[in-house]
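I have a structure I would like to understand better, so I am pasting it below and will then ask my questions one at a time.
Here the complex is missing a single protein chain, while all its other protein chains stay put.
As written, the chains take the letters A and B, and residue 1 is the first residue of each chain.
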Amino acid sequence: MSARDDVFSNIRRSLGVTGKEATRRAAVGQRLETTPRGPVPRRGQGSAAARMATFITEAQRVSASVVMLENAAAIPAEVARYLSECNVAPVLRMGADARLAGLDWAGAGLSTSTGRSDGSDLNAISHAFAGVAETGSLIVLSGPDNPATLNYLPDNHIIVLAVSDLCGDLETVWTRLRRATGALLPRTVNIITGPSRSADIEQTLLLGAHGPRRLHILVTLG
Amino acid sequence: MADGLSARPPRVGLLATCLVDLFRPSIGFAAAKLLEDAGCEVIVPPQTCCGQPAFNSGDRTTARDLALQVMDAFSGCDYIVAPSGSCGGMIAKHYPDLFDEPLLISRARTFAAKTHELVSFLTDVLGVTTVDAQFDRKVTYHDACAGLRELGVKSQPRRLLETVRGLELVEMAESDVCCGFGGTFAAKYGEISDAIVSKKTAHISASGAPVLLAGDLGCLMNMAGKLSRQGSSIEVRHVAEVLAGLTDTPPIGAPREAGR
Partner (left out) sequence: MSLHPTTPAFKENAHRALGDTELQKALGHVQGGFINKRAAAVERLPEFETLRESARDLKDHVLAHLDLYLEHYETQVRAAGGQVHFARTGEEACKTIVDICKAHGAKSVTKGKSMVSEEIGLNDAIEAAGMAAVETDLGEYIIQLRHETPSHIIAPAVHLTKEQVEADFRRVHSHLDAARDLSEPVQLLTEARGVLREKFLAADVGITGANFLVAETGSSIIVTNEGNGDLTQTLPKVHIVIASIEKIVPTLEDASLLMRVLARSATGQDMSVYTTLSTGPRRAGDPDGPEHYHIVLVDNGRSSMLGGEFEDMLRCIRCGACMNHCPIYHAIGGHAYGWVYPGPMGAVLTPALIGVEKGGNLPNASTFCGRCEAVCPVKIPLPNLMRHWREREFERHLTPAVQRFGLGIWGFFARRPSLYRLATSLAMRVLGFVGRDKGRFAKLPLASGWTQFRDMPAPSGETFQSEWRARQKERRS
């Protein structure tokens, strides 16, 4: 018997089932079909303004910084300001996301390049698919628009979130994601909640373990 | 009284617990006084052990035999009350799990529902809000684990202690952390138990209170034994003795003649 068959038959023997029971199959099929939500905390709910306030509070609680911008056109200037505040070179790596590609980076004095990171990039910018008010998290989908390496290798990570993409909770994100991508998810769905950290040495919390040392969030309102 | 048994006083079977029976009868008398003061008729049926040592050692057969014996002995009682969260918890939370036969499970459930730890019985079932006692000392209180986590005994003893004249309650750090007793654990894994009780006695001493109270004699003997081994003068008593105003016996582990 193959390992697979053995494992399945052991499971079924222990459970006292055959795997063919219609009721069990129906229960599983229904759960996968209807994807019922468990209890969703109230924290992330409320009006759009309340959700935005919660998002900012929670993102700051996990040591991310948050800035609100009138519209996307204001992004390059804010990035330039931020990088200068961080005292790092005005260079920026990004993917092919059209919402970022069309901006006037050079006008803000930034030198940009496109594609995955090989580990030598100091700064990167990504565009979030969604944000989660409940926890101050950002959802970034991998692909040509937002290469996954940009989330982890650079020291400073900047993520843009359109205000219309702010959800109260993860459950709302999943509903939107299914609508956007269909059955097959992107290779990675990255849920990012603050900059990288570790408390492995004497329980002392330190930022910038293996991933970015800083996370700067730009919320575009228009 | 809080319940509807006003026609006659509730008949309460006092389960003294083995340790109280053998080591410290004063706790049993304190419990009886508190119950009688609250209007109960107290009876003490012939009893041995609730079966917990056997149950926790994996000997279900003995545990079951003793559970049946307890249920028979206390069958005429409206309530069964123990000055111990541990033994009370054994009956209230574990007796029904000991049996496989529906009739016995049902009987054990009914019995379990009538069984309470002493202090929470006074406050939560009888509605007692004050006691008539005086104790002019600073005390600190340890939350014994079974009472705390199986039966939710936490605020009840503190509420009643507040009404003892002259008494001042000061909280120790980590009052809800185990003292390291754990029944046979204390003897089987003595060294680990010692490390745990040493942390506990450090917190007790740091509280500054000269008196330690708790609701379970096993834990009290463990902490008293460690305190006296450390040469501490902290006095150790069961909370019922203080609530009943019966503090003429010497503290736990103190010489019989030198009692206060």
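What we mean here is this: a residue touches a chain if its C-beta (ideal position, glycine included) is under 8 Å from a C-beta of that chain, and two chains touch if they have at least 3 such contacts.
None of the values given here were measured: they were computed from a predicted structure.
**Q** For the chain left out of this view, which of B:Gln69, B:Thr163 or B:Ser205 touches it?
**A** Within the whole complex, the residue contacting the unshown chain is B:Gln69.
**Q** I'm checking contacts with the chain that's been left out. Which of A:Leu15, A:Ala89 or A:Leu221 qualifies?
**A** For the chain that is not drawn, the touching residue is A:Leu15.
**Q** Mind listing the chain B residues that contact the chain we can't see here?
**A** 16, 20-29, 32, 44, 46-49, 51, 53-60, 62, 65-66, 69, 73, 145-146, 148-150, 177-178, 180-197, 199, 221-222, 224-226, 228-229, 249-250, 252-258
**Q** Go through chain A and note every residue touching the omitted chain.
**A** Residue positions of chain A that touch the missing chain: 2-4, 6-8, 10-17, 19, 24-25, 27-28, 31-32, 35-39, 41-43, 58, 61-62, 95, 115-119, 134-135, 137, 142-144, 147-149, 151-153, 169-171, 174, 177, 183-204, 206, 208-212.
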